[in-house]
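Down below is the structure, laid out as structure tokens.
Omission of a single protein chain aside, the complex is shown with its protein chains in their original locations.
Take a look at subunit A:
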Amino acid sequence: MTAHPHRTAHPPRPPDPALDLDKLLAARLHAARVRPYLATALFALHVVASRHVPTMAVDRHWRCYVSPAFVDRMPVEELAGVWVHEVSHLLRDHHGRSDRVARARGLHGPAERLRMNIAADCEINDDVYGDGLPAPADVVLPHLLELPAGQLMEDYLRQFRLGPYTQGMAWLDCGSGADGREREWDLGPDGAHGLSEQERDAVRFRVARGITARPGDAPKGWRRWAEEAFHPPQPWRELLGAALRSAVSGAGAGDDYTYGRPARRSAGVPGVVLPSLRRTPPRVSVVIDTSGSVSDRELGSALLEVAAISRAVGGRRDMVTVVPCDAAAGEVHRLCRAEGIPLTGGGGTDLRTGFARALAARPRPDVVVVLTDGQTPWPDARPACRTVVGLFPRQRAGSPVDEDDPDYVPDTPPDWARVVTIDPGPGAR
């Protein structure tokens, strides 16, 4: 091993099977060839031979601890799969996310961290194997826990306990890079060849940009990761709230300062002109897409949210009106009678009639909120008031195209509207 002077193992090893570094590196090369978009990350890992590691493990400083005995008994192509698996934990920041989940939900102790490791494995393994990387016999997959595929670690973590299903996974140990718990073999932040936080971000960023630049090479799970790696999606309630607040609080709506009438404080400071705070309760009109494609549950939660927010910004319940709309707009209802609003409809949608109906109301609304799945034509011109669109995402899982009309591409919401994507899935909150 004189050819690689700085790659010697730590600490002085008894004469165990020596690490077959060439085999390990051949596996890394194979991994980089079949997953070229991960090559940067694979080559950024620093190999540390360790007898304490059961198989292969990573720490949060991008060191990869390898058991020489494990390398000895694995074929090169399966080792390559392990490389990709381990680097996936780091790219997806599983240690940081585990720490956050641990803090947020009060999950402590080795058993909970093992659960996090299992949940993290479920998240990545459906993307890792296949196409040049054979799956090992004991790979952890969501269906072994009777869970659906394609979810995030945080979602899986809610859905299973350690028990008979996970018995065979107790040996599993991808290291502190996967679940955030320090291991006895970890070299720690001060050890040699660790990556600093900025360097880790830089590697992740370069991989993400490589994937977004050539999206054809990477599978869907990795493309989604690359899009969200540095811009994680925010809870839609907060976004909808912020959009609505800024819409109703802008000039001409909501409350703001005005010199139109002097402040009551003026009496105390003669000679000074003070502005006064004037409040005009914002009128919010909610146009609801009642076509068959939007479920009642989604609509209900979004409508409640709009009502709560408009109350929070000073609107009264009777200032919120609701217009159910499919191909034709229904009547305008006040929200104080929300129980009785008939959300009838089904079939196609044309929100243009809903807009027209909402804007025709007297007094005019300050803000129009549209709750829709976006499968509709939009008005050509900007309406005469602020518009917030709550968009229920469609076509995420399942068939990406309409079976009846594969060429049909729905119009995207126009750019004069503020668009908030409402994702009532388990990860939303």
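We take it that a residue touches a chain if its C-beta (ideal position, glycine included) is under 8 Å from a C-beta of that chain, and two chains touch if they have at least 3 such contacts; residues count from 1.
The rule we apply is simple: contacts and distances are computed from a predicted model.
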Protein name, per the UniProt record, of whichever chain is missing from view ("Dynein-related subfamily AAA family protein", "PTS system cellobiose-specific IIB component", "Carbohydrate ABC transporter membrane protein 1 (CUT1 family)" or "Cytochrome (Ubi)quinol oxidase subunit III"): "Dynein-related subfamily AAA family protein"
Contact with the hidden chain (one of A:Arg73, A:Arg206 or A:Lys220): A:Arg206
Of A:Val101, A:Ala243, A:Val287 or A:Cys385, the residue in touch with the unshown chain: A:Ala243
Contact set of subunit A toward the excluded chain (per top definition): 3-7, 21-23, 25-30, 32-34, 39-47, 75-77, 80, 131-134, 193, 195-199, 201-203, 205-206, 209, 230-231, 233-235, 238-239, 241-243, 245-246, 249-251, 255-257, 271-275, 277, 312-313, 418-420
